[in-house]
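One protein chain omitted, others in place.
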Amino acid sequence: MSATQSAGTVVSRTPVGDYHHLVIAAEGIAEHARPGHFVALAIGGVDSGMLLRRAFSIYRTSTTGRHGETVEIVFAAHGKGTRWMADLAPGDPIDVVGPVGRPFALPKEPVSCVLVGGGYGSAPMFSLATALRDRGCPAHLVLGAATTPRLFGLSDANKVGSSVHVTTEDGSTGTRGRVTDVLGDLVDTTDAAVVYACGPMGMLRAVADVAEDNGAWSQCAVEESMACGIGVCMTCVLPVEGEDGIVRMVRSCVDGPVFRGDRVRWDAVGTIPPGTLGGPR
Amino acid sequence: MSATQSAGTVVSRTPVGDYHHLVIAAEGIAEHARPGHFVALAIGGVDSGMLLRRAFSIYRTSTTGRHGETVEIVFAAHGKGTRWMADLAPGDPIDVVGPVGRPFALPKEPVSCVLVGGGYGSAPMFSLATALRDRGCPAHLVLGAATTPRLFGLSDANKVGSSVHVTTEDGSTGTRGRVTDVLGDLVDTTDAAVVYACGPMGMLRAVADVAEDNGAWSQCAVEESMACGIGVCMTCVLPVEGEDGIVRMVRSCVDGPVFRGDRVRWDAVGTIPPGTLGGPR
Amino acid sequence: MSYAPHDFGGPISPDEVDLSVDLCGVALPNPVMTASGCAAAGRELDQFFDVAELGAIVTKSIMLNPRSGRATPRMAETPSGMLNSIGLQGPGIDAFLARDLPWLVQRGARAVVSIAGDKPADYVELARRVGQAPGVAAIEVNISCPNVENRGLVFACDAESSYRVIEECRPHIPDDIPVFAKLTPDVTDIATIAGAVADAGADGVTVINTLLGLTMDPDTLRPRLGGVTGGLSGPAVRPVAVRAVWQIRKALPDLPILGVGGIRTGFDALEFVLAGADAVQVGTVIFNDPGAPMRVVRELRDELAVRGIRSLDTVRNAAHG
Partner (left out) sequence: MSYAPHDFGGPISPDEVDLSVDLCGVALPNPVMTASGCAAAGRELDQFFDVAELGAIVTKSIMLNPRSGRATPRMAETPSGMLNSIGLQGPGIDAFLARDLPWLVQRGARAVVSIAGDKPADYVELARRVGQAPGVAAIEVNISCPNVENRGLVFACDAESSYRVIEECRPHIPDDIPVFAKLTPDVTDIATIAGAVADAGADGVTVINTLLGLTMDPDTLRPRLGGVTGGLSGPAVRPVAVRAVWQIRKALPDLPILGVGGIRTGFDALEFVLAGADAVQVGTVIFNDPGAPMRVVRELRDELAVRGIRSLDTVRNAAHG
């Protein structure tokens, strides 16, 4: 897999609840994108004081629309760079690197799957659900968020999900609570073999635990702070246990962002756990 | 006189020849502006890598239009900041400090005057001409530029000038040559007492010489590189001789930008001429 | 290393935040000052905010005699910063004491007078003159200047020269006027220099002055500034300045520090306080936003309020905890 750097152009930016849905025309990215891949966007223009790219999961892509090849993302404006993005207008230039990272691994057999998206973390789940169902895997969706405006993609979910389950912490939509409050039962009743998840670290950790407790694999797309997004800087690492049982500090941008939930040392994120390869002795 | 800092909004930006005509709605500036004053604009937004303001002569102001108080400037997009300004669109925010500097001194008697504008340097000349004619001074305009697209304000000139003279270096409009090629005669024939000038340093120096040779005072608006535009940084200095005959390094932003042409040590701009107050011994 | 967050309780109203500072016995309404050379003597900024409301106005470093400064160009914009080679242009101490200082004092502002010299004897004479002038709140001794008696080596690059200037000045300044030595970051170990000036009798230090930088002119292909090299300032250097404050605070737990370098927002000011600064100065950003010093005061108040912090004492040095 190879990433492309593409001089993109904004097709549209549409507010959706608390988020923005951004469509970018950019060549060379859409056809290679798989669910779980992300793009890294340059921010602020050539004279900006903000140098680092921002990473966003690919929501969906198209190679056949009237704007040519397009890539779509969903983002929350919370820091400086994403606030700048919230002012993007059609026609604005935006440099895109993508697709980057390791996508979600798809089962070889037509097993049942549960897909969990927290907040904007649901963005990659709809193309994933489609890909799963294309290979005969039922795809049950769980969308969760603190509040209704932070749920993304309910209508997509209803289109592509084998079933759809929603939680909000304030109870304004669906079940009051968190995604993990409904997850265990769902894995059980659907006899799911794999749980896919994308969302905040805390959620991923909890999802990985629930999956494991219920005898399913988990595939978690993590979100670590990234400087380069292409594997050259070593800022985005987290402790992951290899097949050999050794914990390594692994780049989440190119060795992830998707990891097997049981491999990530969730408890030790933000530290170098004792025994890590090359760790302090 | 006191400058105001005002959170302005772009009303319009219109290309005019090689320049842009920018109209900004900003409060507290228009009513205090006099011909020769300038504004200092912040560039690039809060996360920009460009910190320093850019200075522009006030072209005209209004307190009565439908956008409330407005300030207008004319600019050439040549460096980073002005290129950024060339993308400004109606509604964009832009922070304005102004009016700054010492405006053109107006004659107390109804004497004849010649006003020379080089390139965008003609921008302040039209309001000056109006002010002069309001007090009974004939105002003869000379506009000069390298090429026709770099002439600014011909139609304004025809409206407000007692007479209008145009030079271009390529001869595409008016007399082929430089403003100084027509200036001597004009000062003579109009019996001008004062020559006002705004434009590149080389032109100002030549204009000041011609004025002096023809027995007229000159008032030159200089353009020195400025960091603050409000008198606090001491970057914008040039050598100016005081009434006491002593040369001082004087701030062009607040002690200028308008100086008496015979006071500026044009030959020594960019140096500290020997004998300057506090100069190296 | 990973820290537990501090817990100061829930947000409070900005009115409940007390920003006042006691700086070596001088009471300041808030910890924000202008930085020397970025506010002249305060007069021009009084158009944009009430200079008497700010913590203090630090005046442009004044020398014994009038000084023309360097040839132009004197500045170049750089990414998130600028280079300057003003060369300490100024009217000299007589004119300053006759005209600039009285205006500030009469205006009710706290005047911190910055002095600079070419040799130790200059500083002594300046200290004497300024120390006797009425209304001076504090003196900042800018030792980030070349010492003509020592091959043009910047005083603050050398612990001994730094010690000597402060030791010779201090006795000529009344005890109740605190003396701050202003240090350059262009040294291998800034804490040692801070220790030297503290030993010599400085009441505190101001860090940082500009970093030495150079940029080329695209037309001449030679150094752009009349002074060849220049001083780098602005947000670009902020991480270096915060680090310098933090290192000095670590080495000298009780030395008052004025933090300066690239402050643009209230949070930037808070960064310096967390690192150990007793007060802060806003410099280059004034050129971007002449209202910045008072805006920083307001934003700092809000930053504290939203975190439930009632006074600066609560968070000063908090990054060391």
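We just call them A, B and C in the order they show up, numbering each chain from 1.
In this section, contacts are C-beta pairs under 8 Å (C-beta built on N, C-alpha and C of every residue); 3 or more make two chains touch, one makes a residue touch a chain.
In this text the structure is predicted, and so the values were computed from the model without any measurement.
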item: Missing chain: touched chains present in the view; value: A, B, C
item: Among C:Val21, C:Cys157, C:Leu255 or C:Ile286, residue touching the chain not depicted; value: C:Cys157
item: Residue touching the undisplayed chain, where the options are C:Ala52, C:Val105, C:Ala133 or C:Leu212; value: C:Leu212
item: Contact set of subunit C toward the excluded chain (per top definition); value: 1-6, 71, 78-81, 83, 157-158, 186-189, 211-216, 218-223, 226-230, 232, 234-240, 242-243, 246, 262, 264, 267, 270-271, 274-275, 307, 315, 318-319, 321
item: For subunit A, residues in touch with the removed chain; value: 2-5, 42, 49-53, 80, 95, 97, 224-225, 227-238, 248-249, 254, 269-272, 276-280
item: Hidden partner chain, residues of subunit B it touches; value: 49, 270-271
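FYI, only the chains that are shown with their structure count from here on.
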item: Highest-count interface - the chain pair sharing the most C-beta contacts; value: B-C
item: CA centroid of subunit B to CA centroid of subunit C, Å; value: 35
item: Where subunit A and subunit B are represented by their mean Cα positions, the distance between them in whole Å; value: 55
item: Interchain centroid distance [CA atoms averaged], subunit A/subunit C, Å; value: 46
item: Two or more partner chains touched - positions in subunit C; value: 79-80, 235
item: Subunit A residues counted as touching two or more neighbouring chains; value: 49
